[in-house]
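The complex appears here without one of its protein chains, the remainder shown in place.
Letters A, B and C name the chains as they come in the text, with residue numbers starting at 1 for each one.
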Amino acid sequence: MLTLVVRRLALLVLVLFGLSLLLFAWVRALPGDPARALLGEKATPAGIAAVNERYGFDQPVWQQYLTYLGQIVRGDFGASINTGEPVVTTFFERFPATIELSLAALVLAIVLGIPLGYLAARRRGGWLDNAVVGGSLLGVVVPVFFLAVLLKYLLAIQLGLFPTSGRQDARIDATHVTNFYVLDGLLTREWDASWDALVHLVLPAIALGSIPLAIIVRITRASVLDVLSDDHVRTAEAKGLSRAVISRRHVLRNALLPVSTTLGLQAGALLSGAVLTETVFSINGIGSYLFDAVTQLDYPVLQGFILFIAVVYALVNLVVDISYGVIDPRVRVS
Amino acid sequence: MAGARSAQAAPSGAAADGPLLSVRGLEVHYPIRTGILQRTVGAVRAVDGVDLDVPRGTTYGLVGESGCGKSTLGRAVLRLTEPTAGSVAIGGTDLLALGGEQLRRERRRMQMVFQDPLASLDPRQTVESALLEPLAVHRAEGGPSAWRARVRGLLDRVGLPSGAGAKYPHEFSGGQRQRVGIARALVLDPDLLVADEPVSALDVSVQAQVLVLLEELQRDLGLTYLVIAHDLAVVKHVSTTVGVMYLGALVEEGTSSGLYARPLHPYTRALLSAAPVPDPVAEASRERILLSGDLPSPADPPSGCRFRTRCPWVQPTRCADERPLLRVVDGHPPTQKVACHWAEDIEAGRLQPRGSARPAAPAA
Amino acid sequence: MTALDALTPQAPPPAEVTGGGGAGPWRSAWRRLRRNPAGIVGAVIVLLFVLVAVLAPLLAPFRPATSEWFGEVTPTSVPGPSDEHPLGLDSYGSDLLTQLIYGARSSLVIGVVSTAVGLAVGALLGVLAGGIGGWVDTVIMRLVDVLLSIPSLLLAVSVAALLGRSPVSIMLAISAAQVPIFARLLRASLLAQRGQDYVVALRSLGLRQRRIVVGHMLPNSLGPVLVQATLTLATAVIEVAALSFLGLGDPNPAVAEWGRMLVTAQDRLDQAPWLALYPGIAIAVTALGFTLLGEALREALDPRSGR
Partner (left out) sequence: MTGVSLLDVEDLRVRFQRKGQPATTAVDGVSFSVDAGEVVGLVGESGCGKSVTSLAVMGLLPRRGTSISGSVRFDGTDLLALSPSELARRRGRDLAMVFQDPMTSLNPVLTLGRQLTEVLRAHTDLDRAAAKKEAVELLGRVGIPDPRRRAGEFPHQLSGGMRQRVLIAIALACSPRLIIADEPTTALDVTIQAQVLDLLTTLVRESGTAMVLITHDLGVVAGTCDRVNVLYAGRVVESAPRGELFAAPRHRYTQGLLAAVPRVDAPEGTPLHPVRGSVNDRLAWEVGCAFAPRCAHADAACRVPDIALSGPRPEHTARCVHPAGTPLEVA
């Protein structure tokens, strides 16, 4: 188990190293003078000189890379060309919003997805099964940004049930401690602030949750069907255990193992989806930060963003693998 | 069956009087790697020093339980698994000394019949194309029309219906699939056939068909067999010589009639006593030797005699610290060899087994 | 009963006699595919989509992106359906139906080209890794690990941002995200087969490694690759739109594109929601077609996976 963790961390370092090489090559591959390319339209002689000094573009390539690597290791991802803010600072300001949204989406997907997938498998071929399979298919093919637009139009604009954008009503004077707005409200006992943040979360979470929901439902269903045909379930039936005990202890528990691994893989899809969802609902998360960076070709932000996401993605998967080992004795003991 | 064998093969003279297959000191060790750096910390000794000779036209039966290394041995003999040490000679040619291209050409002389005939055939290839391909690859004599005729003749010879060539493997029954597997193994007119559990995947009533076919083919084509199986009755039926394997090594070897009538090694005795016989009278009168425990790990075999941890006759001296070698025992023909320090005393009854040996439980 | 009995040819069971020439795996897969209603729906959608894309100039009532009726669009309203424009105008004053039809065209071209490139590069890497093994395998798979450590959309975004906004860069961006998927798939398939008895049998027959890989192992991997390619087309259609949505789409305003239509429609969501609805539905239905077809192919090629 410890070996696994260490090996995965070693692999992560390797991946990050490879990634930094790619990202470095990326900036170097920009056509023309790298400093000018980096600055784009905003290039001024002073700006170019500053960039040249920072990246050392006048030095040999390998030395430039080492400098770059050194900066990364120190957590220095440079500053945004547009705002001048250090990339890291902006990340930590904006990341809570994205995490809050992603977690809400994930919780929604798990709470709905696992029971639905399980029931669909148990009543295979029935109306619920067909509805669940069809619904999950829709979840896969309807683009998350389209769903977001649709929800916004129907439930926010037409029916006015939910706010159309933002994380919290501007009129609420909320204290922000952690930048997780729902949590902040709870911590400061500003219940209305918490509630308002929650209401703002509903539509984005539904839109974003559609991706993991579709996948969790399908995996749960397939996994339960697999387990149901396993020999050990037949043994449990031959023991004369009650249906409830068999379902809980022998079917669901075993079926959740593969589901838990896919949760980790969802992290990537969730982050991609968050970028799009935040754009639609004007949420100030890292998604919209990336959106701005992309539209304005803010390379330091893009570079930092990709590295950052890769780390988060790898760590999430590592955590999932470890928890898998905790759940499954076959991995734990051997 | 005028051979497709070209002039360069068919060694006669010098090599013909020695055994066709000669294996010396064969070892196959798989490294065990652990830890972050995948350091090699030991080895699974799948095959750990085996010598055997198979004279031309005879059958050597290799018997043992799962995990004893018999299948690995079979594959190592064909160099489908790379041996760690030792030598394998076929008709005088040392296989382990051959380079890639020479080995590839030499492969026509030795073929394999697999346990699961369906898994051993490419599912997207018709039977005819599966049999033609090796002929084309080795540029056998005659050209395509002669090859086709040979394939048709061969399919007929192994007892497949005409028209079988145009079909795909999944369209046959288990027994027929194994006939396809045998035909494919014979298409290059080999000298040696290694059959790894050739009938264990088949229904009981069909096993005999395949065994009889193998016998006939051996008689008609002068084939030499190395048959690997866990079923003692099957091995006895087909073999001239039988070798019993335990944890990567031979513990006893002898002619099929001699070894089954008077087994010397405690493990052979236990195996024979455990093999069910479809005869209640014989079952009731047999002495049953029940072994305790499971097979030790081949990664960490016991010191001395490898069987000692389960042996009912284990002795406080020699067994734990001296690895017994195959040897001839007085009163037995020189063809029978056993790797046990106490074989004479056990046979004479001077040593008594620990409690676990007893007559079969009375039936009713 | 003599031993000869065992050798006399047996009459095969009746069911097999009727088969005639024997049913190959591809043919029986085709038969299963034809019996799968979801697969047929998928195939019909895909066929319609391809037809619309190919025949766009014939089907569309007008030329695309003309802004011919720009005068009729006001800041507060977009004309809805009329006799001349069955679906109305878009916010730039072009015929909406025409834009939708031509949108199929760019989706198809980008989807097919990017999947083809992703498949070709990915398959090559996968075959090299799985077929050669050793350090080649290690290097390729580490590269794939790096690519997989970035969520696919972000990978596409990075590539598109790097190469600038052009149709070629969009295609490459999307295929970049597909390369690791195909490489892994092929490598895994080849590795799984390497230990199988039939490959061992082919080795023991003295076939060269290259012939075994190209003549036997690759054809046996074709099924999963075909399935993945079909499913990838669905993803590609969505990702093209997503890139446009993020402002990384084709900069040429004369090219009709569903994703961009959806973005521009956002500004007029409360006046003319259909501007967003139609392209959104077009994307979803196209993706649905490829997904249904892909899933049906998967089931047809592997009958045991029938769920």
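To be clear about the criterion, a contact is a pair of C-beta atoms (placed from the backbone, for glycine too) under 8 Å apart; a residue touches a chain by one contact, two chains touch by 3 or more.
Note that the coordinates shown come from a computational prediction; the quantities given were computed from them, not determined experimentally.
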Sole contact to the chain not displayed, among B:Q111, B:T224 or B:S256: B:S256
Residue among B:Q115, B:Q207 or B:T309 that touches the chain left out of view: B:Q207
Residue among A:P45, A:G84, A:G160 or A:G240 touching the omitted chain: A:G240
Candidate in contact with the missing chain, chosen from B:L95, B:L135, B:L264 or B:L291: B:L291
Those residues of subunit B which, in the complete complex, touch the missing chain: 65-66, 173-176, 203-209, 211-212, 230-234, 236-237, 256-257, 260, 270-283, 288, 290-291, 294-295, 360-361, 363-364
Residue ranges of subunit A at the interface with the undisplayed chain: 125, 230-232, 234-243, 245, 249-250, 253-254, 257, 327-330, 333-334
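Throughout what follows, only the chains that are shown with their structure count from here on.
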Chain occupying the middle, per Cα centroid: C
Farthest-lying chain, centroid of Cα atoms versus that of subunit A: B
Computed distance of Cα centres, subunit B from subunit A, in Å: 55
Inter-centroid spacing, subunit C versus subunit A (mean Cα positions, whole Å): 24
Numbers and ranges of subunit B residues touching at least 2 other chains: none
Complex interface listing, subunit C residues touching subunit A: 142-143, 145-146, 149-154, 157-158, 161-162, 234, 238, 241-242, 245-248, 262, 265-266, 269-270, 273, 276-277, 280, 283-285, 287-288, 291-292, 307
Subunit B partner contacts - residues on subunit C that touch it in the complex: 3, 6-13, 16, 19, 21-26, 196-198, 200-208, 211, 216, 219-220
Interface residues, subunit B side, partner subunit C - complex: 75, 78, 80, 104-108, 110-112, 114-116, 119-126, 133-134, 137-138, 156, 158-162, 166-168, 170-171, 173, 176, 184, 188, 208-209, 212-213, 216
